[in-house]
Every structure is written in structure tokens, then in C-alpha cells.
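Of the protein chains in this complex, one is absent; all others appear in place.
When the chains are written out, they are named A, B and C in that same order, and each has its own residue count from 1.
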Amino acid sequence: MMLMGISFFGIGAVSGLLLGRKSRFNKGLPLIMAGVGSGFFLALALKSLLLGVQVELLLPTGLPFGPFILVIDKLAAFFILLTSLMGLLVSLYSWGYLEGLREKHNLGYVGFLYNLFLLSMFLVITIANGFWFLVVWEVMSVASLLLVLVEHQLKEVRQAGFIYGVMTHFGTAFIIVAFMILFIQAGTFDFSSFRAISQNLDLKVAGMVFLASTIGFSTKAGVIPLHVWLPRAHPAAPSNISALMSGVMVKTAIYGMLRFYFDLLPTGPSWWGISLIFIGIVSALLGVIYTIVQRDIKKLLAYSTVENMGILFTAIGLALFFSAKGLDNWAVFAMVAVFYHALNHAVFKGLLFMGAGSVLHVTHTKDMEKLGGLIHKMPYTSLFMLVGVLAVMALPPLNGFIGEWLLFQALLGLSWNSLGAISYLAGPILITILALTGGLVLASFVRMYGITFLALPRSSEARDAVEVPGTMTSSMGFCAAICILLGIFPVFVVRILSGISLALIGGQKLTSGNLLEQLTMTTGQIYPLVIWASLILFVPVIVIVTRLLGGKTIRRRAETWSCGVSANHSMEYTGTAFAEPLRIIFARVLQPQRQVSTNGSRAPYFSNGLRYREKVVSVVEIYLYRPVMSIFYQTCKYVRWMQTGNLHTYLTYMFITLVLVLLFAR
Amino acid sequence: MRQMAILMALFIPLITAISCYLIGRPVLRNWFTALGVLISFGSSLTVAGQILTGQALTAMDGWLYIDALSAYLLVIIALIGLIAALYSINYMQHEVEIGIIVPAQLATYYLFFHLFIFTMILTVMANNLGLLWIGIEATTLTSALLVGFYKQKSSLEAAWKYIILCTVGIAFALLGVILTYYAAGQIESESVRTLEWTFLLANKQQLDPQVLKLAFIFILVGFGTKAGLAPLHHWLPDAHSQAPSPVSAVLSGVLLNCALYGVIRYHLLLSQVIGSQFSSNLLLVFGLVSMGVAVPFIYLQYDLKRLLAYSSVEHMGIIAVGIGLGGKLGLYGASLHFLNHAVAKSLLFFTAGSITQYYGTRQIARIRGAITALPISGVLLFVGSLAITGVPPFNVFVSEFSIVSGGFAQERYVASGLFLLFISLIFAGFMYHVLRMVLGTKPNNLAIGRESCLSVVAMGIPLVLILVLGLYIPSILDNMLSEVLVVLGGVK
Amino acid sequence: MNILFSLILINAFLLVGGKRIDYVIWLVAIQGVLLALISTVFGFQTGNNFLYAGAFLVLVVKGLIVPAALFYIVRKIKISREIDLVFRSNILFLIAAGLVLLSYWVVSPEILPSDLAAKIGLPVALSLLLIGLLIMVTRKLALSQLIGLLVMENGLYMAAMTATHGMPLMIELGVFFDLLVAVLIMGLFLFHIDKTFGSINTDKLTSLKG
Partner (left out) sequence: MNMVLTAVLQVILLLVLAPLVTGVIKKVKAHLQCRMGAGIFQVYYDIGKHMKKEAVIANSASWIYIVSPYLVFSALTTATMLLPVIAEAPLSFTGNIFVLIYLLALGRVMMALAALESGSAFGGMGSSREVSLAALAEPSLILALVALAISAGSTNLSTIMANLALQGIGLLNPAHFLAIAALLIVIIAEVGRIPVDNPDTHLELTMIHEGMLLEYSGKGLALMIWAASIKQLLMLTLFVNLFLPWGMAVAGGWLQVLIALLLYLLKILILSAVLALIESSYAKMRLFKVPGLLATSLVLAFLTILSQLILRGAGK
């Protein structure tokens, strides 16, 4: 069955290559194949999650690093579920989206990469051998890199591709180190052998593996300070790919971390968890602060991905911390939060990127200052985008809230279990920072949605926008529906997730079903269904009441009063203006540099035009990356001087080398 | 029969060379070339096939000695020779068309080309270390003429540096040979046999270790110069960038391997005598230095072919590191890397050849949008550079990974760490240049070009190998490698 | 015997410091002759008949042909009488002395197996080798690099002779042939270089960098 799925992707990829630029089917066939393949994997995942069967597949190779073995256990199944779900929806979406790329690009080639990309993600999740993990991991990176480079005529795309490629390669180097250290201990690269030795692994060694793997996977996850590629690469890719990259690919990093921490490594000391929590919370806060000032919608979404990765890291760190302290059921609780948030983020971030893609598809711009008023032109897109936005804001009763809530409750566990003064204080502090993050997300997405979809269009493109084809809207609709369902019926989902977490953490056996009840009974309950009900039910009640109080409603359309002149888009509040208060409040972080220049005016207050330019800088890049790069560059220049081009110098080098070696030998 | 195959493998190139020189008609010459390389490839395969049975062959009353290692390299040489010859047919034709060379020069080109192949095959087949030395020196002479083939200022300069540096190096190597002979001097025998590999191995315990050590040093510095180990590598970028592209492919694909082969022979001898500690460390150090030195030059590079040349320096370093680390994985990786590097690098040089020929420049800064201007070569250049920088699922990754894991298994953490660091840095440098060359919009004055079919074939063969060997090692190659390992380290 | 060794060393020193090109070539010729003498004496001592042949070869090739060829080149491409040293000669003498010491240290008699000739000969040979390299390093003219190479080869020959009483003839011939070809090819290139660059001053050959 797994082989079937894989082979479908293979067919898709090959057919894409063969059909090439010209053929009429070069879009459809690869997409169908990708869809079917994802379907197969979805079935596998459900089979393994619900029936609890473990699927395996083994292919022989001549390489001395062990066989190509695929295993779907519970953990893998969850991430396959997530991937295949988005794979299906995005394939549906791409049907419409790729049409926009037809005349400029070779769709067959895109289809090939698309299949390769999806397949490699599935393989990364299922593979059970270190060497082959690295292979498929890099295949995934390369495929995504090439997809990022699809529109390579643009300079910033090439730059983004370069940075992405380099960063991810360095990350892989660290993952290699991690596997190598385990390999020394275990003697082979099979996960099973790693698992076998994991319990009697020296904690120092385990710590080294932890560090290496964390650095490696953090690069892919794009948490600060290793995030620099993410806000460049994700927007640069075609939007359906951005949806996959931001929604799913970063999750493979999360998968890798969980695989290492809870499967291949012994239960570590508490500093593992603490360090992860620290990284996570920092990138959550900084990430969201950067979302506030973005004009480019997709870049904004990319930074929000950084933020959500930060939240996930925090949750993972929490789980690690709890399990280090031996509080297994709390660890399970935190893990459930991890899984729930991972699932949510996959869905709503996919949805948001698809929405941004639809906007791009019809208006050909990602700059929110050129958009506006789209809600009239693209009703469905904007409706589903609204759902996505509410979900990413973690507002009840949508799925985002459930994940956030679980995390809050789990964090309070730090204070409720007597783990000493520090963690007693840490709980509330972390919650506060997360709350601040949440508030900022709220602000920045109100800005994004309001400026992009509401009020008057700010450009002719926005004015002439039309609704995108049904394939795109329907797939967005599905995503929105999933968001809502996950919001209404979390209990069922949580049962499955806590099952996975139990399998992962083990520890004291509490039956997974009533786990959440156990914890929430004591620490706080939530019945989203009722909240939904009351939210929905009250609306008609209010309508009736108002009707009773005020008689029938009369509505009259009129132009907005703007001091006598007719309202036009130049009077609207711009996105930049909207972000101004927060930009000033967080000036310390964003370091905004503004230039205001009035033109054609004698007195400052009577100018007939005003140019306002403001840019914010990424602190990390300026204070971390730039110096390193420049130092490296200088050294290169210095060493390069060695090749003088003069024969005598070369002979002298030979001379010196010989003498040195002779001295060494003698 | 066996003798026949061996002799064919050795002398067919020689015959081809002479006949190519004598034949006047270009078309006929091309046919001869193709035929010759094909035959020699086939015969070398048969030789290799006989090796797989396990025992080494000797021919010409002991002057030629072929064990698994030599056979393996022999196959590589014949393979690269084959594709390089196929590639050069159209390439050189085009050079004539665009008036860089006159038709008369083609004859000399093919003469030296095949002579070059011949000398390399002689090198790997030689049993007598003196003969080995002669072979390597001969490769220098023949290839120097190919390097200086265009007779422009730059090519003459390159050739001059090449020949001077390599001859000096080779002189040191000769001293090494003499010292080896001297070390064996106490053994009673008829003097011709004394320098024979088989003989030396047979009575290694009578060799004088101290002198042999000295000998190894001179050999290392001498052949190391030829193999382009830093800091003796300075001739390499010049020569590789100035030679015609097919020749560059052969130069960095197999010539360096041959020189390294010489070093490895002595390394094996020495480790038989005084244990591998000393020579391994030297090889390790040289290898790491070469990798490290390659980094800045790859970063700040302006010339496409020099870029590839420096990557050859790096890869020779990688092989040296693999040999130096030793152990099953290290040696496996190193011996696999001989093949992987040869294949990938020749592919790169072919694509670079087509691109430079089409753009009329080697300047990286002037090459843009190759993927639109010259689709096949553009894509292959990108794929090739991914492969050469050790990105899975291409073949180089396998060997490099094997070497690294060997390093970790030997608990040489610093070396392995540096190895990984250098590889990643070089990947970054390559991407920086290649992305700029391959992607983007092509210059307006260029139409969309097509490669000639022979060139595509010549590129296709290595491409297939790159892809296949990255994911799957066929059993026959696996047996071959295990035999090679037996020769290299005695590990089965 | 020892006298000859010391003579050849002195000759090498003169070569290092030698200013005018034809004078240097004469020294090379003399060195060839000395080498031939050494090998005859050596052959006389050891009664190894190969060595006479070797001596003859050396005399012909290194004493006559090569110098003649060099003179021919010099006449053909009119080398200006410019001094092609990069350092002043007394510094060079110091370095050369250092090299001799080094070579005596490297192949110092106590590490060598018992063989008188080798004990005396090898250090001299090695120092010839190094001095040859020194000449190549410290001279601008491409021609004098060729000369340096010749000195190195003389050193090698001496090493071969003293250490191993003459290599196997087969090898010997091969080596000779190779070196001859090498010198010829270099001469060829010298012509081309002179034709294209208008000089054989290697300082002009520095366009390929980085």
C-alpha cells in the first residue's frame, strides 16, 4: 500500500518531466497523481492511528549504511496525517493556481518538483534509518529549493534561494553530526539499533546529540536566530508551495525533534527542555513583532510561521521539562498541546497562504498597500480568509484557541506542581509573554485582513479583482471547515493525540481516553461546543430583541462623510499607519529608520505632497550574520593573496613544504 | 586471453594515438578515436572482470601488475577517456569552426590526447615503481602539451608553470624512488626486480624503515604536487582552466587519481613496513589542508573552470583524508570517491565547456541565465554542482558520508568536524556562483542554443552514473570495491 | 672521490651566485663532466659496469648536448644580459650553505644503513637537489629555471649512483629518456613563450591568479 502511494508520486514526477512545457496535461496529471498518492498515505495514517497497526516497508540497496526501511508508527502517522491532508487540499488548490503560471513557467517541471517534494516529505517522516533519513531530508530541501527558485528571473528570489540553500545545508551538517554520534554508539544507522542503546546512553553523549539535532532541526523550523531564510524563501515560492512549506515542511523539523528527543534519546536532564522553551518563547515574541511591520502579505505570514514555530518549541520544551522531572501525565498534556498546535498551524497557515495566493493570483501583487476592498470582489476567498485569520488569532471557538488553551493550562502546570520557586514564577511569566504574543498577532492580523480585504481598493488591480476559480475556493473552504471542526470537537481529536503522546512518552500508564478529563476536571474545563452554541444562538435572539425594541431595520447606503470631498482610497488608513503605534512601542527591537520629505512646499504645513519612507532592520542579521560574513570574507581575501601567480612563490611553497615535512619526519 | 586483454587495454590507446596522427581525414579520425576508446574501455572491463575472481594479474614478465586497485582505476581511466573522447569530437570541431584552432592542429590534439590516456594506463598498470615514476612523468609531458595547446599567452604560462612545478615535484619523487631502491639495497636479487611492487611486498621485513620513511616523504611531496594536494597545487587551477575542456575533464577526473595512486602505493608499502600511523597522519593533514585551502578560492572565484579546478583540489583532499583515516568506512569512501569524483567532475567540465564555448567567456560574472540560453548544459551544470558538493541523492554524498562516518568511527572528531565544515562552506560557495550563472535572464544577444547529440551522450553517461550510484551500488561494483579494500587495508 | 664531491658542491655554489647566463651554462657543463667523472671513479671502485655506461651517457647528454642546446637557445632568443637574480648573491650563498647543512642533517650518516658511498654521497646529492630548487626559486629567467632543473637532475643521478650503485639500467634509460624529452619540451615552450611574450622573464608570467 505504501509502495502504491510512493509509486503514484513517482509516476506523477516522471509524467511531469515527460510532458514538459507544451503538453495540455502537464498540469493535471502530476497533480492527480500527487492527490492520489496523498490519499494513499492519508489512508495509511488513519489505519495506523485508529487501528493502531504499524506499517513497514523495506527496500534493499547496495550501500553499506543499512536498508531503506520505512516504518509508520503512531508518531509518524500523525505527521503523515497532517502532510497528506494538506497535500490533498493543496493539490486541489494548485489545479486553479498553476493556471496563472502556465504561460511564464514550465508546468511539467513544476509538477515534477511538486510530486518529488511531497514524496520526500512523506519519506522523511516514515524512514527509519539515519543515512536514508539524511538522503530524503536533503532531497526534500533541494526540491523545495528548486520550487522556491521557480520564478528565478527575480533577483530577490535568487537571493532567497541562495540563503535558503546554504542555511538548510548547514543545518543538515549538524543533523549528520547527531546521527554520527549515535552511530558511534550503536554501530549501525538503523533507528531500531539507536533505540536499543538509547536507554544506556551516557547523558553527556546524549546531550551532544541533543545539541546537534536541535541546531540542525531549528534551522529547518526557522526559529530565531536561524530564521533568516524563512521570511525570504516562503514568500518567494509559488503560493501553493508556500502553503506546503509553511504548513507542512517546517513540521518535518518538529517531527525530527520529537523523533530524537522522545524516541532515540533517553530521558534527558531538564536543561534540554529549558533551552527549548527559551528559544521558543524568544522567537515567538520576536517573530510576531516582525509580522506587525510587513507590507508583503506572504512575508507577514512567513514571520507568523516563525512565531508559531516558537510556540511549538515552547510546548516541546515544556514536555521535555516535565518528563525530565518525571511528571509524565503533564508531559503528555504538553505533548497533546504540541500535536494540536502543529495540526492547527498546518491547516490555518495553509489556508492563509492559499488565500494570499488567491489574492496574488488575481491582483498580481502581495503588497497590502496596493490592495483593499477585495471582500466585495472575492467574497468566498475573504470569508475563508476571515476564518483563517480568526484561527491564527487563537480566538474561540476556532481551533487555534484550543491549542493555545492547552498550552496555557500545561504552562500553569509549572506552578501547580511544586517544582521550586523558579518554575513557579516561570509559568505565569511564559503565559504572559504568550499572551502578549497573542495580542500582537491579533493586532497584526486585524491589520492584514482589514487593509487587504476591507474598505476601498487602493489600486486598479484591486479594483478589477475577480473571484478565483472554484478549485481554489473549495480547497480553502475545506481548510476553513477543518479549522471550525477542530474548534468544535476537540475532545475526540485530543483522545487520539493523547494516545500518540502516551505511546511517545510512556511513563505511568493512564488510559488515554479520560486523560484530558482527568487533568481539566481539576485544572480548568472547556466545552467549545456550548460556547459555539451560545455564540450562534444569541445572534437571532439579539436580532429579535432589537426588532422588538426598534421596529424593522432600515438600511441606507451612503458615501462615507469625509469633510465634504468625495472619499477616495488616498484618505484611507494605510497598513503602515496602522502599524505605527506598535512600531513606536517596539522601536527598541525594530529600530525603524524613517525619512519624511515634503516636496513642493514653502511652509511645512502647506505641502502638496509628502513622501514617507520607513524601513525596519532585522536585529539578528545586523548583529549576528553580517559581522560573521564580513570576517569570513576578509579571511578569504587574505588567503587568496597566497596565489600570487608567480612561479617563484609556488616553488618556494614547495620548498617550505618539503623542509617542514622533513623536519616533521625526522 | 588475459594477457591479450591487458595488452589491448594498454596499447590500444597508443595505436589510436599514432593512427589518429597519421590519418588526414577528420571524419575518419573521429571514427578511429571513438573506436579506440570503445575498444580500450571494453578490454579494461574484461580485465576488471578477471580481477573480480580475487587474484592479481601480471603481464610482460612482471613489468605489468594489475590488482583490484589498478584495475579499478584502469576502468575509471578508460571510462573517462571514453566520454571525454566522445565529447571532444564535437567540441574540437566547433573550436575549428569558430576559428580558435586550425584543422591541422586536430591531429596533434588527438595524438596527445590518446598518448595521455596511454601514459595514465601505463602508470596504473606498472609493477615496477621506477616504471610507475616514468609513467607519471610521461603524463606530465603529454598533458603539458595539451595544456599549452591553444598557444595563447595564458595557456603558455599555464603550461610552463605546470611543467616546471610538476617536473620539480617529479624530481623529488625520483629521489624517493631511489631511496626506496636504496632501502631495498640490502636484499640480494637481480637489480631490475628489486623495485617491483610484488617483490618489495614479498620481503618487506628486510626494507630499512628509516630510509623508507624518507622515501615516502619525497614521494608524497613529489606525487602530491602532481595530485594537487595543497599547498603544492598552484599549477592545477591554471592548467585545468587553460586546457581544452575535455582535457580538463581528463586532467582532474583521472590524472590526479593516477598521481594519488602513486602516493597510495608507497603509503601501503610503508604501512606494511612501519605501520600506517606515520603516513596516514601525513595524508590526513595534507588532505584537510587541501580542503581548507580550496574554500576561499572557491568563494572569491571569477573563472568557471578555475572554480571546478579548485573543487578538484578539494576532492583530492577528501580522498587523501579518506585514505588517511583508514578503517573500512574511510577506505570504502575513498575508493568509491575515486569514481564518484571522476564522473561528477567530468560532467561538470563538459557542461562548463559547452557553456563557455557558447558564451565565449569563462568569466562567471558574464555568464547569466544559462538555463534559458543553453537548457541541457544549464540544468546539468546545476545538477552536477549539487552532486559535486555532496548533496544527496547524488553519488558524491555517499562516499563523503562514508568517509565522515569512518572519521567518527575512528573517533577523529576534529578531523571529521573540519571535514564537514569545509564541505558545507564549499557548498555555499558553489551555490553562490552556480545559481548566478544558471538562473536569471540570459543576455539578449544570445539565442537559445542546443548541444550536439554526441556531447549530450557524453554528458548523459556520467549523469546516469551520478544518479544511480547515489541511491544504489550494483553488486558487481560492490565486489570490485571489496577487492579494492582488500588491497588497500586488508579489511574484508 | 671526496675531492670530486667537494668540487661539485663548489660548482653548485658558483651556479647559485652566477650572474651572466653563458657563464652559468658553462658551469652546468662542468658539473655534467664532474658527474661523469664521479660515476667512472665510482664504477672503478665498485666494479659495476652499468656505471661506465651511465658515465658515458652523462658525459654525452649533460656535458655536451644539453649545454649546447642551452647555448643554441640563448643565441636563438637573444637574452639581454640582464641579471636575473632576485636576491644579492651573498645572501644566496648563505641560504645554500643552510641547505647543505639541512641535507646533512636529514640524511645524516647515523640513520643510514652501513654503506660508505651512500653515507658520503647522499647528503651531497640531496644538497645538489635543494640547491637546484634554490636556483629555480631565485632566478627570473625561464631559461635559468631550466638550468636549476638540470642541477636537480644531476643531484638525482648522484643519489641514484651513490646510494644504489646505479639503478637498474632499464629504469635508468627510461629516466634519461624522460628527462631528455622534458628538457626538449621545455625548450619548445621557451621558444613559444619568447615568441608570444617577447621575453623569457618569468615575472611576466603572472596573469593567472586566484
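As a working rule, contacts are C-beta pairs under 8 Å (C-beta built on N, C-alpha and C of every residue); 3 or more make two chains touch, one makes a residue touch a chain.
Everything numeric here is computed off the predicted structure, so don't read it as measured data.
Trainee: So there's a chain missing from this view; which of the remaining chains does it actually touch?
Mentor: Hidden chain contacts in the full assembly come out as A.
Trainee: Looking at A:G355, A:G427, A:G477 or A:P490, which residue reaches the missing chain?
Mentor: A:G427
Trainee: Out of A:L3, A:L18 or A:V530, which residue would touch the omitted chain in the full complex?
Mentor: A:V530
Trainee: Among A:V338, A:L582 or A:V616, choose the residue that contacts the chain missing from this document, as touch is defined above.
Mentor: The missing chain is touched by A:L582.
Trainee: Please identify which residue in A:G87, A:G310, A:G438 or A:G477 touches the non-displayed chain.
Mentor: A:G438
Trainee: By the contact definition given up top, give the residues of chain A that touch the hidden chain.
Mentor: Contacting residues on chain A, toward the hidden partner: 373, 375-376, 386, 390, 393-396, 401, 404-405, 408-409, 412, 415-416, 421, 424-425, 427-429, 431-433, 435-436, 438-440, 442-443, 446-447, 449-451, 454-456, 522-528, 530-531, 534-536, 538-539, 541-543, 546, 549-551, 553-562, 567, 569, 571-573, 577-582, 584-585.
Rule of thumb we're sticking to: only the chains that are shown with their structure count from here on.
Trainee: Taking contact as defined at the start, I'd like the list of chains shared as neighbours by chain A and chain C.
Mentor: Of all the chains present, those in contact with both chain A and chain C are B.
Trainee: Farthest from chain C by Cα centre, which chain is it? Let me know.
Mentor: A
Trainee: Which one chain sits nearest the middle, judging by mean Cα positions?
Mentor: Central by C-alpha mean position: chain B.
Trainee: Rounded to a whole Å, what is the gap between the Cα centroids of chain A and chain C?
Mentor: Between these chains, centre-to-centre, one finds 70 Å.
Trainee: Using CA atom averages as chain centres, what separation in Å is found between chain A and chain B?
Mentor: 44
Trainee: Compute the distance, rounded to whole Å, between the mean C-alpha positions of chain B and chain C.
Mentor: 31
Trainee: Among all residues of chain B, which ones touch two or more of the remaining chains?
Mentor: Within chain B, residues 160-161, 164, 168, 172, 214, 237, 297, 300 contact more than one other chain.
Trainee: Can you pull out the residues of chain A that are in contact with at least two other chains?
Mentor: Where chain A meets two or more other chains at a single residue, that happens at 640, 643, 647, 651, 654, 662.
Trainee: Taking the complex as given, what residues does chain A use to touch chain C?
Mentor: Listed in rising order, the residues of chain A that touch chain C are 640, 643-648, 651-652, 654-655, 659, 662, 666.
Trainee: Please give the residue numbers of chain C that touch chain B in the complex, ascending.
Mentor: On the chain C side, the touching residues are 106-107, 111-113, 115, 118, 122, 125-126, 129, 132-133, 136, 142, 145, 149, 152-153, 155-156, 159-160, 163-164, 167-171, 174-175, 178, 181-182, 185-186, 189, 192-193, 196-197, 202, 205, 207-208, 210.
Trainee: What does chain B use to touch chain C in their complex?
Mentor: 128, 130-131, 133-134, 137-138, 140-141, 144-145, 148, 151-154, 156-161, 163-164, 167-168, 171-172, 174-175, 178-179, 181-183, 185-186, 191-192, 194-195, 208, 210-211, 214, 237-238, 241-242, 297, 300-303, 306
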